[in-house]
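Scroll down for the structure; my scribbles are underneath it.
One protein chain omitted, others in place.
Naming follows writing order (A and B), and every chain is counted from residue 1.
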Amino acid sequence: MAGVRISNLTQRFDRREVFHGLNFAFDGSCLAITGPNGSGKSTLLRILAGLLVPTAGEARLLIDGDEIERNQARALIGLAAPDVQLYAELSVKENIAFLLRARGLSDIPSRVNAALERVDLSERGGDAVAELSSGLQQRAAIAAAIAHEPSVLLLDEPSSNLDESGIRMLHGIVEWQRARGLAVIATNDPDEAALAAGCLDLGAAR
Amino acid sequence: MVLSLRLGLAAVLVIAAVAVLTVVWVPPADSGFASPKWARLIVFHVPCAMMAVVAYIVSTIYAVIRLSRGDMAADVKSAASAALGFGFTVLATATGMVFAGIEWGSAWNWDPRETSILMLMIVYVAYFALRAAIPNAASRARISAAYNVLACLVMPFLVFVLPRISPGLHPQRASLSWEYAAALGGAMVGYVLLYVWLFRVVVARRSG
Partner (left out) sequence: MILRGAAAVLAKDARCEVRSKQAITAVLLFAVTSTIAVSFTLGAIGSDTAVAAALLWVVIYFSAMAGLGRSFAHEEETHTAGLLRLAVPAESVYIGKLAFNFLTLVAVEIVAVPMFVLLTGCHIGRAGVFIGLLGLGSLALSAGATTAAAMVSRAAGKGALFAGVSFPLLAPALAVAIAGTSAALGPPPHASAASDVRLLVYYCGVVIVASLMLFRYVWEE
């Protein structure tokens, strides 16, 4: 039983207030977060991922009915976002292997290969990230986010830069994630939002 | 606000009284000073240096509170105490340099105490430079508090290290007449009052 719980969430960056007293509850396996640019979609994902401590209130992820604690975030959450980039000088495989090693996981080569296969990037896995097109870099970022098979996958504008086959691949990933846990997608794309069972519209919530 | 004003008045009065008494009543130091008349400068110099260290320690305590409780009010207090401490440090260095010029012939001698106060000044400057360079308020509070604490932990090493480099001109023990001790104590009281008053004023202004 997966879900999202947001209670009284306030986020301020110096003078700019992104949310104020936001409340929201969702139960299900796929949530879309929509809203115009600047409404705080990326910020909310960062808070959910545990990268940012909110000014006030909290936003929690639920897996099997339990809230994910901050110290579990590393193992249970994966994030693919425009401001989380892979190391350009390393190859895709080296990037993913590093992340798996840092998380203390074993059996790294097979996990890396499995992740690359899921995003259809196996042939280019040995290329440096800097050499890839933006579409392939996006696939690489998604592979890095799913390699440790997280219970929660957070995706920020995932279909940007993806071609048709990339978008099909993405839908497959979301389905795969829904079956295993929770997917949260921040997007302005109605097709992406349609994948989800629920929707939090930050534009309307203001 | 009225209490604050009274406190400020009390501080100024005490310091002024000590100043007058020092000139008029405290006799010039008998032995061990090159210029006994000017030796009375230490009545203002020593408490100033002590307050510089006290203010820094207070600043560090608030920094620890800020880190453990995430309390932004503690950050305001930490920065305020640091600002005042910096003021005391500059005053202590200035009075010290005047005294050193008269007593030991040159304004700066790399005596361990001189070097320590210079280091403290550099810590303050680095602390404020760090704060000025971080635009986000929460990050600024956290990072400058961490720096404050780390610098505080490192400073004691200087106490061990510096005397081995240079023997030092500051006397280890000074035998002073009781009038001196009284004047020093009075000046210390005055400075403490001044610090508390200014601290309250600065914190109130920055919190409001």
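Keep in mind that, in the parts below, a residue touches a chain if its C-beta (ideal position, glycine included) is under 8 Å from a C-beta of that chain, and two chains touch if they have at least 3 such contacts.
Quick caveat, the model's predicted, so the values are computed rather than measured.
J.: Touching the hidden chain in the complete assembly: which of A:83, A:107, A:123 or A:164 does that?
T.: In the complete complex, the chain left out is touched by residue A:83.
J.: Would you indicate which residue among B:9, B:23, B:72 or B:129 is in contact with the undisplayed chain?
T.: The one listed residue touching the chain not shown is B:129.
J.: For the chain left out of this view, which of B:40, B:77 or B:142 touches it?
T.: Considering the complete complex, B:142 is the one touching the chain left out.
J.: What residues on subunit B make contact with the chain left out of this view?
T.: Touching the missing chain: residues 67, 119, 122-123, 125-126, 129-130, 133-136, 139, 142-143, 145-147, 149-151, 153-154, 157-158, 160-162, 164-165.
J.: Against the chain that's been left off, what residues of subunit A make contact? List them.
T.: 46, 49, 51-53, 73-74, 77, 79, 81, 83-90, 94, 98-99, 101-104, 144
We take it that only the chains that are shown with their structure count from here on.
J.: So what's the Cα centroid distance for subunit A and subunit B, whole Å?
T.: Their C-alpha centroids are separated by 51 Å.
J.: Which of the residues in subunit A end up touching subunit B in this complex?
T.: Against subunit B, subunit A makes touches at 13-14, 55.
J.: Would you mind writing out the residues of subunit B in touch with subunit A in their complex?
T.: 135-138
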